[in-house]
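The other protein chains are all here in position, but one chain of the complex has been omitted.
Let's turn to chain A:
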Amino acid sequence: MQKRLVLDQQQIAITLKRICYQLIENHDDFDNTVILGLQPRGTILMEKIVKLLEEISGDKVPFGALDATFHRDDFRRRDFPLKANETKIDFLVEGKKVILIDDVLYKGRSVRAAMDAMIAFGRPQKVELLVLVDRKLTRDYPIMPDYCGIRVNTLDSQYVVVEWAGKGQEQDAIWITEKVKN
């Protein structure tokens, strides 16, 4: 299978740091900001961002995990329903600035579903989107990230794979691979 490296461990570390500084620039001391990681993979990135923000600025930003499975628009259009993950949000987003975090922005449908799911926890003042990889040519919905690690040109026939050290991998890495044809 063809596999192309997009970012390696060192590049990812630099990228995450850069995103954190951008967040600090826009959110100052984060006193009215909360972070929501999208299940299942956005939460891993969220944990890294939250940890980095604390290291850099000393600010502890409230965070939670948001699962949008029950809000997806492809229910009954797949052969079987997707398995839901845990939603764990111990606060309301009413009047808050929310930073939604996911690893890869592809069609924009998951983010749309996530915004729908998020509204169950209140009406936020503002919502921003942070992604590590923006697959800029494959969008179905008019959704753009506010913070982005890297923009890549990909086809629907490709996958973007984000690997994290400690989650079954030796090193952090982002790859583009070809989907296996049946």
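The rule is short, and it goes like this: contacts are C-beta pairs under 8 Å (C-beta built on N, C-alpha and C of every residue); 3 or more make two chains touch, one makes a residue touch a chain; residues count from 1.
By our rule, contacts and distances are computed from a predicted model.
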Statement: Matching the hidden chain's UniProt record against "Cytochrome c1", "Amino acid ABC transporter permease", "Glycine cleavage system H protein" or "Aspartate carbamoyltransferase" returns "Aspartate carbamoyltransferase"
Message: For the chain not shown, which residue from A:Y106, A:F121 or A:W164 touches it across the whole complex?
response: A:F121
- prompt: At which residues does chain A meet the chain that is not included here?
  reply: 67, 69-71, 75-88, 92, 116-117, 119-122
